[in-house]
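Every protein chain except one is present and positioned as in the full complex.
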Amino acid sequence: MQSFKTALKVLLVMTVLTGIIYPLMITGVAQLLFPGKANGSLLLRGDQAIGSTLVGQNFSSPRYFWPRPSATNYSAMPFGAGNLGPTSQQLRTLTDARRARMQQSPHEPGRPLPWDMASASGSGLDPDISPEAAQYQVARIAMARSFDSLAVSGVMELIRTHTTAPTFGVLGEPRVNVLALNLALDSLVAERK
Amino acid sequence: MPSGDLIQILIYFGALAVLAPLLGFYMARVFEGKKTFLHPALSWIETTVYRLGGVDPKAEMRWRQYAWALVWFNLLGFLLVFVLQLVQKWLPLNPQGLGNVPWDLALNTAVSFMTNTNWQSYAGETTMSYGTQMLALTVQNFVSAATGIAVLLALARGVARKTSATIGNFWTDLTRSVVYVLLPLAIVLAVALVGEGVVQNLSPAVTVNTVEGGTQQIPLGPAASQIAIKQLGTNGGGYFNANSAHPLENPTPVSNFLEMLAILLLPAALVFTYGRMVTARRHAWIIAGVMLILLLAGLAGSLIAEYQRNPILGDPVNLEGKETRFGIVNSVLWSVVTTAASNGSVNAMQASLSPLAGGVALFNIMLGEIVFGGVGAGMYGMLLHVLLTVFLAGLMVGRTPEYLGKKIEAREIQMVIIAILAPSAVILVGSGVACVLPVALASLANAGPHGLTELLYAYSSAAGNNGSAFAGLNANTPFFSITLALSMLLGRFVVILPCLAIAGSLAAKKVSAKTAGTFETDTTLFAVLLIGTILIVGALTFFPALCLGPVVEHFLMGLGRTF
Partner (left out) sequence: MARRRYTSSNWSLLLPAARDALLKLAPRREIRNPVMFVVYIGAIWTTISVINAFMRDDPWTFACQIALWLWFTVLFANFAEAMAEGRGKAQADSLKRARTQVFGRLLRDGAEIRIPATELKRDDLVVCDAGDVIPADGDVVDGIASVDESAITGESAPVIRESGGDRCAVTGGTKVLSDRIVIRVTSEPGSAFVDRLIALIEGASRQKTPNEIALGIVLAGLTILFLLAVATLKFYADYSGAAAQQDISRFVTVPVFIALLVCLAPTTIGGLLSAIGIAGIDRLVRCNVLAKSGRAVEAAGDIDVLLLDKTGTITLGNRMATRFVPAPMYMEQHLAEAAQLASLADETPEGRSIVVLAKDKYDLRAQRLTPSQARFVAFSAQTQMSGVDILESDGSVSLSVRKGSVSAVRAYIESMGNTFPKELEPDILAITESGGTPLAVADETSVLGLVHLKDVVKGGIKERFAELRRMGIRTVMITGDNPLTAAAIAAEAGVDDFLAQATPEAKLARIRLEQSGGHLVAMTGDGTNDAPALAQADVGVAMNTGTQAAREAGNMVDLDSNPTKLIQIVEIGKQLLMTRGSLTTFSIANDVAKYFAIIPALFATLYAAGGWGDGPLAALNIMHLHSPYSAILSAVIFNALIIVALVPLALRGVAYRAQGASRLLRRNLLIYGLGGLIAPFAGIKMIDLVIVAMGWVL
């Protein structure tokens, strides 16, 4: 019974130490050092948040770059994945549909379909697409926005400047943040006007 | 496979190879009660814990006392987590206004976090209040890891001591693990993660108006502090439902690298700590080598499988369930690392991996979480296999088996067999029964062999205290909540208690002198034997089940068959 009492007391001490002091301390440090990042890396338009740079949001209009398919459609909490296996008929149907959507939308002929646009991300909130996936969509956006060839090359340039290379040249994959790219696209259009 | 993949893998294991031994030696000093460079800053916390807890740090415990202390502490920890979930609605730190957790889910979660499993049948952002995440879950992330370390320390002392009745003091082992190891590392990692974009605040979720005019909820909360310890403590329970695939939990390749490093850091370092404590450093290197070989073999198999074309979906690579920023290699590496260590956090969906990559993850868990494994748990689990190997092969040199001078006799081997048998039995019986019960089958998201794998994976993950899932399975039902909770309990304590019994009985033994006739445990030959024993015991137990799950699915995928 002595060990029971000790157990109770130590548990309470540990709860205070690791359950209160530790997270509050980290919160304090985080708010002090990285206030933006600690609060969700929110993008503000005026004082209204329009999204988080880290969190993918849905774009379905042909005028914008589309993000990757999401099992939770970028809106429903909790976010997640479909968790369908490699021999799932349902996944096959879904994949075919995603592929068809891309293939049926206007695209440069002969450009291979980027794989990431046929598969849903794990988080359902993937903020990025591959540079290839972005380039594939340029023709569609150009048509929807009636771009001339100069504007198209401007968009291609946007993709290039918004491509994040692997960190230190090795870590991770080259990728384009869809929200940032679309915002840049909008401002490009605004400039041209 | 792009060459960049190989470089990332090399960097990862290079960093691990540098950090693990250093940390291991540091921990050996800590656990032997010696002074370290952190003592001036932290020792007041240790003494405060002793004072408030009424602990005499010098008191030595027999193995039964040690076991009782551990059991009481875990039982009370379980109750606290359980109760906090049941009443969270009325507690502060609940800005989302979340309701109380249903009892069966709360039970499952409490067992899950107490046993270092962190199996999650819930979605964090819509189920657990900030208060519950901090007071219940974060605390258990610390102390369940510390419990694992304590058991390893007890076992190490059992091996190292001569004719001793005692195996150390649970309270000091627990406290030192938290104060000198887990807390400092967690603080550093948490701050680094916030720097990469992981959220850390107490504000409610933000609703944003998206560019296209919709709305989206951005979940917030004290995430970084919990994620840091969930990785370091091989807990793996995600702050958010999508776990480390969630961009606010793992936003960049750098955060991904740090988290992945954190997963294996302590399990790998503890191998070296053990080597120091039992003064058998070469032996420790051999064990670390065995773990690394098994891990790399799994990684190679997994990578090859993932880069294979799935004729059903038609893609040359499989990106379903994976994040763009991590790509194939970081997802596969994570999947292998998290299942080898009993971490269980994921940055890609295990269920959507190719059959053999999923099979590697499953087999990693089935081996008993000994390929680095859980914090402490991996090494004590590995030591059980070392003892079995020594027992079987030791006879072949014409002596009764002995391990580092300690004779392995009926008592020890009985405990070894119980501890190795228990998780395997739980996996077999649990998944076996579930795969014919309609109540269980109703939870499957996939049909065919993949469905069987979902069930195998669930019970393996529970019994191995891993916590990752083939998450298509809807485990938030009373049947799974209760049977998986039971599996986690058995998988944890029917290994821990025999380990402590072995520690007690080894500590009491004499140490025989080493001669040319002694069976050596620090040679490459021993490494081969150990790998052989692990693979044969694991393969013989699960070969039929694996054949009907991942293996046949692999063949069927090649044939284009869908379910």
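Couple of notes before you dig in:
Letters A and B name the chains as they come in the text, with residue numbers starting at 1 for each one.
Please note the rule applied: a contact is a pair of C-beta atoms (placed from the backbone, for glycine too) under 8 Å apart; a residue touches a chain by one contact, two chains touch by 3 or more.
Note that this is a predicted model, so its numbers are computed, not measured.
Taking the full assembly into account, the omitted chain touches B. Between the chain not shown and the residues B:Leu19, B:Ile417 or B:Leu486, the one that touches is B:Ile417.
Across B:Pro251, B:Gly327, B:Gly368 or B:Gly394, the residue that sits in touch with the chain not pictured is B:Gly394. The chain omitted from view is touched by exactly one of B:Thr47, B:Thr126, B:Ser164 or B:Ser512, namely B:Ser512.
Seen from chain B, the chain kept out of the figure touches residues 388, 391-401, 405, 408-410, 413-414, 417-418, 420-421, 424-425, 428-429, 431-433, 435-436, 447-449, 451-452, 510-513, 515-520, 523, 525, 529, 532, 536, 539-545, 547-549, 551-552, 555-556, 558-559, 561, 563.
Throughout what follows, only the chains that are shown with their structure count from here on.
Looking at the complex, you find that chain A touches chain B at residues 3-11, 13-15, 17-20, 22-23, 25-27, 29-31, 33-34, 37-42, 48-52, 54-61, 64, 68, 74-75, 77-89, 91-92, 95, 99, 115-116, 118-130, 166-167, 170-173, 175, 179, 182-183, 186.
If you check the complex, the residues on chain B that touch chain A are 4, 7-8, 11, 45, 48-49, 52-55, 65, 68-69, 72-73, 75-77, 80, 123-126, 134-136, 138-139, 141-143, 171, 174-175, 178, 183, 186-187, 190-191, 194-203, 205-206, 208-212, 214-220, 222, 224-226, 228-229, 240-242, 245-248, 251-254, 256-257, 310, 312-327, 330-331, 346-349, 351-355, 358, 445-450, 453, 470-472, 553, 556-557, 561-563.
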